[in-house]
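Missing here: one protein chain of the complex. Every other protein chain is in place.
What follows is chain A.
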Amino acid sequence: MTKKLDTKGISRRSILKGSAAAAGAAIGSGAVTGFPTIWAQNIKDVTLRQFGTGVSNINEVAAKVREDLGFTLEMTALDSDSVTQRAATQPKSFDIADIEYWICKKVWGAGNLQAMDTSKIKNYDKIVGTFKSGKLTPESVIAQGTAPHTVGFTSGPDGTDFVQEESGWMTLIPTIYNADTLGIRPDLIGRPIDTWAELLNPEFKGKASILDISSIGIMDMAMVVEAMGEYTYPDKGNMTKEEIDKTLGIFTEAKKNGQFRAFWKSFDESVNLMASGEVVIQSMWSPAITAVRAKGIPCVYQPLKEGYRSWGGGLGLSKNLSGLELDAAYEYINWYLDGWVGGFLMRQGYYSAVPETSKNFMTEDEWGFWFEGKPAEGEIKNPFGDVMEKAGAVRDGGSFYDRMGSVACWNAVMDENRYMVRKWNEFIAA
């Protein structure tokens, strides 16, 4: 999934980052003692090249790496199609891949990434269960789709397969994830919305939208079809050809009846559709909701009774990494899970793979609002200092366990992916 942030804005902010970085450094410096120092001198020459989607490729992170770890991290932000392309076809162009789990399922077989030894990951034990056993809590039901734990482990250092138990060799180190749902304009709808089926409700004819990224869009469609009671999938994340036909058939009919105002492909398109009132209900991503609200327009990330469609990303190491650079990459990953980045991302509404370390880098109020679902006591600001919510606000969907606990499916790549993509294109052309 692409979470294209306003890169211009970020680079502009990065010039102004001084104060924020300095404040972070004061807190952060305590966390980076006790790292091996044997290579402390020559590590300064190391440059790691990371690419990924805009979500976590943030200049502030690179600046903090320079400060805490001493080496250089170069970041490139691309959309999810380009990310997949690069991970699959240009292994020499990167050292660290910041990709989503469904992209991992697509590209791991190409053998351009190397497995990670979990014994070298300091906080491995603290990584949430979702990424290891698939269960957030021991009682959780494993969601359908490409759940991260199903593509999270491989058989050994040179494995190109996936194994279903904690083998000690991880494909991606989970970094960031969230639960997605429908965004609505409560002021223009004027009544409660509580099910995915509302997306195809004729009441919203010409005012609905869905995203035109097949791997994600098909999952939103499946949630809608199930909610309408049209069909119950044995596994939404791995449909048969007949199921794909049925799903897209229902949506093609809706499209022909004029249900959709538009389809969106990039983050800012979804913001504009919602903010301008062209669309009142659509699939959306969490930071897009924030962007609409920032314009003073009411917009709710509506929790729905069928649950969320979730996504997760992680860091993968290039096959070409070895020696000092590989050590640096492990240091980077350990640092990543150490809390500073987690706090930074959680204050934007995402979740960290090791939430408990992030807590040290958030205020009590921030932690309460973002993680525990408590009403904000004061103004809630994002890491860039913009006010996101006023005192008294409660996060849509509530706490971490409420939200991540009701995930119904994960973004997925199916066995019939090629067929699905063709059918998807027919749907768009219909």
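Following the convention adopted for this analysis, a contact is a pair of C-beta atoms (placed from the backbone, for glycine too) under 8 Å apart; a residue touches a chain by one contact, two chains touch by 3 or more; residues count from 1.
Following the convention adopted for this analysis, contacts and distances are computed from a predicted model.
**Q** The chain dropped from view, which UniProt name applies: "Putative spermidine/putrescine transport system permease protein", "Ferredoxin", "NADH-quinone oxidoreductase subunit E" or "Spore coat protein CotJC"?
**A** This omitted chain is identified in its UniProt record as "Putative spermidine/putrescine transport system permease protein".
**Q** Which is it among A:R49, A:K135 or A:R261 that touches the chain not included here?
**A** Touching the chain that is not displayed is residue A:R261.
**Q** Among A:A62, A:I142, A:I250 or A:V421, which residue is in contact with the omitted chain in the full complex?
**A** Answering carefully, the residue with contact to the hidden chain is A:V421.
**Q** Name every residue on chain A in touch with the hidden partner chain.
**A** Where chain A meets the chain not shown: residues 81, 84-85, 88-89, 106-107, 109-110, 206, 209, 212, 255, 260-265, 272, 276-278, 417, 421-422, 425-426, 428-430.
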